[in-house]
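A single protein chain has been omitted; all remaining protein chains appear in their positions.
Up next, chain A:
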Amino acid sequence: MTGRLSRRRLLGWAGAGAAVAGAGAVTACSASLAPVAEGVVPFRGERQAGIVTPAQDRLHFVALDLTTDNRDRVRALLQKWTTAAERMTAGAETAPGGAVGGNPDGPPADTGEALGLPAAKLTLTFGVGPGFFDKLGLDPALRPAGLAELPRFTLDQLDPALSGGDLCIQACADDPQVAVHAVRNLVRMGFGTTTVRWSQLGFGRTSSTSTAQATPRNLFGFKDGTRNLKAEDGAELDQHVWVQPADGPPWLAGGTYLVARRIRMHIEIWDRTSLTEQETIIGRTKGEGAALGATGEFDPADFAAIGPDGQPRIGEVAHIRLASAEALNGVRILRRGYNFVDGSDGQGHLNAGLFFVAFMRDPHAQFVPMQRALANNDVMMEYIEHTGSAVFACPPGLTEGQYWAQPLLEA
């Protein structure tokens, strides 16, 4: 109990301007994780956090495989994970006194690199992949149709070492150290039950999921996600993001699907492309982010407009047209991607791109037609390469006392 430093304590008391008067106040504070402090996104609720939560600055995404077929063991891990996740999203250590307050002869329960850091809006979002059902021998009726593997798209260069997974955890935070700490500690708890299949760090959110956020730019220098679904979209979210009770097994009702695609960008080639060409490929201006022919970023794109040369103002194969709801029978998705730079590739080029994460009600009705249209027609495909791919089902939010995926495991 000596030298214990709670991130939550710093945040909840010192951060709120109240003086930490003495041991009494500290004890009272560490005894409970409520009330919610600034910078803390509630862990429990109708939906999992980290989906329509305004996109944080940083990402650490991890896909894991089960190394056991023992359901009890998986249940025990999910319970352990949930407890630790709830604590960490509140800015606390994985266990009370976990970093430095334990037995000095043993390794600390918490790895400690987030000591003294605020919660930084950490969210941890959990999903299960197709293999989860097979490995645990779950009733096939529990497996939702949306979890069928994605088809191979034209030009896909998928690396199995960057694809798939039986489980996933998306950690988003405004501080990369907080996100990495969370994933690292969850992975550690999983040794013997899960193993990391792949993981991805991301920075510079490439989409806004709230109207309160400015539209960010991707590594091509363009604003990304101007027409994205947003937290404020209410009914639209029910239509496009949240799985409805009639859609499939009850455990997923109110949940959603997560599609992840690691998209390597050939930055150096793009950078040698003229501005006009870049804008033509995208269908928007680079500066303002306005659809070609419009002035403001949020001015509606006029896909029918004809330019002075008699051709459509926004080209037939412009990225925003191919990906638009108008061209896809109303299909929309909620994007939550991040830029990544995994160093250089050994040939003098940035190993960089977009880690595309999107949430939707049905990947096969939404992501598949959209990606197919892009893969087959988008000129941008000359500058990018899809190197990783995965699909997960994310259960709805947790009620008090519930652990991740409890309704599925106890169905």
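Operating definition for what follows: contacts are C-beta pairs under 8 Å (C-beta built on N, C-alpha and C of every residue); 3 or more make two chains touch, one makes a residue touch a chain; residues count from 1.
In this section, contacts and distances are computed from a predicted model.
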Undepicted complex member, UniProt protein name, chosen from "Cytochrome c-type biogenesis protein CcmE", "Sugar ABC transporter permease", "Iron uptake system component EfeO" or "FwdC/FmdC family protein": "Iron uptake system component EfeO"
One chain isn't shown here. Among A:102, A:176 or A:369, which residue touches it? A:102
Out of A:192, A:245 or A:296, which is the one that touches the chain we can't see? A:192
Counting contacts across the full complex, list the positions on chain A that touch the omitted chain. 67, 102-103, 105-107, 188, 191-193, 195
